[in-house]
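Each remark here refers to the structure printed beneath this line.
Omission of a single protein chain aside, the complex is shown with its protein chains in their original locations.
Chains here go by letter, A and B, matching the order in which they are written, and residues are numbered from 1 within each.
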Amino acid sequence: MANYYDELLKICGFEDGEIKKEKLRIDKTFERLELGPEDMKTAEEWVRQNHDVELAGVRKLLRAWLKELLDMVLAKDEGKKIIYYGFPTIQGPGMAIKAAAPEELYVACPDVVLCHTLGQIFNKLTPVLEAGEENGLPPGHGLCTLQTIRVGGLAKGIIPVPDLVTGSSYYCDMGSKTDELLHEKYGHRAVYVDGSMDSRWGEYPEYLPQRVEFLGGQLNKLFEAVREVVGVEVTSAAWDKAMSISRHLFHSIGQLTQLAMADPMPISSVEVGLALQLSAGSTGKAITEGPEAIDILCQEVKQRIDRGIGVVEKGAPRVIDFAASFSDPSITHMMENAGLAVAATLLSAPPPKSIQPTTYTTPGEIRAEREMQSGIYHSSFGFAQRFVDAVKDLGLDGVIWGYQYNCRPMAEASHLIKEWVAESAGVPVLSLEMDIYDSRSYSAAALRTRVEAFAETLRVRKAVAKV
Amino acid sequence: MEIMHKLASHLKTRLVELNRAKQQGRKIVGYTPGGYLPEELILASGAIPICLIRGGDHSVVELTGAYLCRWIDTFCRAQIGYAVSGDDPYYSIVDLLAIPITDNHIRAISDITDHSTDIEVFPFGVPHMKEESTFSYYLHGITRLKAKLEALTGTEITKPKLREAISLCNRERELFREISLMRKSGPVPISSRDFVALNHASFLADKEVMVEILESLYKELKGRIALPDGHPRILLTGSTLAMGDSRVLDLIDEAGGEVVIEEFAEGIRPYWENVNPDGDLMKALAECYFMQRVPPAWFRPGNERRDFLIKLAKDFNVDGVIWYQLMYRESYKTESYYFPDKLKRDTGLRMLTVESDYDPSEMGPLRTRIETFIETIRGKRHG
Partner (left out) sequence: MIVAGVDIGAATAKAVILSDDKVLSSSVIPTGYSVVMAAEAVTKEALLRSGLSMSQLEYIVSTGYGRRAVSFANKALTEIICHAAGVSSLMPQARTIVDIGGQDSKVIGLDADGNVSNFVMNDKCAAGTGRFLEVMAGVLGVEISEMGAISLLGKEPCQITSTCTVFAESEMVSLRAEGKSRENILAGINKALVHRIAIMGQSVGFREKVAFTGGVAKNIGIRKALEDGIGLKIWVPEEPQIIGALGAAILAKTELASLTQIR
């Protein structure tokens, strides 16, 4: 007995028995997502075009994302208590909460899940975005499109109403404001993990210890709210458990990002993004499915490296981008088709070498200290410095500063970051106003000319350097 | 009003005075508006505080294209324009620019001024919630500021000096409060344009001169018998009401509305609470400026401000609310979606949202919106 989605799910690494076993859940999920036979045709074509599905590891990653989608859409039906966190997120707290009661809780960043499934697999994010626009976040005002997806997903009943949300109040204003909008509408509790980005330009890697204590205290407070709202105690044992069960995942991701830097680039940055962002969006399938999928992928990538197979030609200019598009893989492919090896993203770049052993004792402060040291949430200068470090450490030829225009922490210093990175790293920087969540206005076609011109510049520069 | 003329002439010579003071070795400390900078500290250090509150000019906003993209709050982009162009004498005169970092828009002023101009910047964080830990963080920020000011001026901020400054600033707030409260009901003795002008002046004027002016104005207003007017009474609220950005006030006026109370993140000095002059004065400053202050829309959550708006609407007997936000200040934009429902539920009042990028071409549609709104309120009252 064939289902209209069998073909797609097989492309995405599902096995026959598995589809059979999950049939009811899949039917229910797809019905809620309004995904019919027509959509499967689109999706099959889209996935084949945009994902390296000849690699079993890629198929398994798509499968992990799809299974995460099922878990999310059905979380309420399946009696889970639901906790959402915001992106960007401090990795760890979500994992720790989930580890404290894995059977009872569903913990994720729901908009990131929708980007990687409705966007990357079905190419059908537009109705969700439109629903978000109709429910409080209108277009034309530079409002965060990731939040628009969250609002739209809830309005359409795709994302179940959570019991608790926690936002990145230490970084952006919009995530918190959206949590508030949704609280007004659905009444769930919101915990704002606050902080303050008040360092001076040039201050990184220095910072005031008070920033760590403040943010650390806020993270610790989150666990109290979890206990109050869903009755789950996040003990230090849960932290240790989260650390140990996610160690494999992060180790695998680290290995993959390393391998992806080979010349010729053996795998598209799109697939590295699938792996990397799984750890940012999910605490469930990221742990249960992620490591195996990534390990398989690593093996396949190694074989490609051994055979000298690449997705761009050997010797192509190597660049770092801020992040691979969360929802539209065709943008990153456009860059690669222009002859650029997107060897790294800011999210996958190696951590700074300056990280010292911690002297803090509470889980919150330990995480907060780590965030200060890693630069991205330290300040725009810290953010810029990470690009500079990556260029130097990885010997890159250029930087694509594809800033998220509707993300204020990036927009506030959009041009400064370009200037600073170009000066300090000594390589060309392409400043590209873009949207990694919503490609309706910032499509591959709209960005292509600038990227191709940049690629040409880098090639000429490389050729001249050789002479 | 003669007093307004006196104030205007004080402001006219203010820059000359400041230059003279600077030549004589006084330090001039600029700061960004938002109400989170205790001026008392600057005064007690012997420096002169200047709040940078100019705005409304589109051409200045356009100057910033080389420094950042356009998706940042219009007022904040304007400040960057003034700072990088060197066209604003107030920006050119400051020895230090203190910036309470409230949201990412204000942070843009700090980062870009720091990197792209010779102005020395001193940012310190304002948390977005009221708790013990956030109070400590704010207190730590202003304590750092105190040390910075002492180093800059070479003057120790002693307790008696600080107490004296607090008492002066308390008197200023008190007078603003009393004058504002005269508009609670019945005929309005002072127009919103004058009240806003006083507020803006207080950011630049000599503090003692300002208090004197407010004292005599208060006396004059108390003795004045205003004629009943019957204009629809408006609560004007929003993100920033900058000095030089008078379009909305003018249009409300032209349309026959009367603004009786203003509430803004930037542009109106918070005057509802005083600093306790006894005990630990640094704590008292943090208490007043952070804990007691009704916070702007970027607070998480922002319901304290929204409840306060409802209270103001009731206390000041308003007939409608006009919400004036600048482009790309996302916290205001987002709240303007769900606040009208609450306002309607709690007061039966309607709200008009208007938005600006300081662009002259917005004038026509802005006028249509405001005229229609005032007209429909009038229709309702008479109908």
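In this section, contacts are C-beta pairs under 8 Å (C-beta built on N, C-alpha and C of every residue); 3 or more make two chains touch, one makes a residue touch a chain.
These numbers come from a predicted model, not from an experiment.
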item	value
Candidates A:Pro102, A:Pro139 or A:Gly315 - the one touching the absent chain	A:Pro139
Residues in chain A touching the chain absent from view	126, 130, 133-135, 138-141, 440-441, 443, 445-446
Contact set of chain B toward the excluded chain (per top definition)	337, 340, 350, 355, 357, 359, 361-362, 364-365, 368-369, 371-372, 375-376, 379-380, 383
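We take it that only the chains that are shown with their structure count from here on.
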item	value
Chain B partner contacts - residues on chain A that touch it in the complex	136-137, 141-144, 167, 169, 172-174, 176-181, 183-185, 190, 192, 194-202, 210-211, 213-214, 217-218, 379-381, 403, 405-406, 408-409, 411-416, 420, 433
Complex interface listing, chain B residues touching chain A	66-69, 71-72, 101, 103-105, 107-108, 110-112, 114-116, 121, 123-129, 133-134, 136-137, 140-141, 297-298, 300-302, 327-328, 330-331, 333-335, 337-338
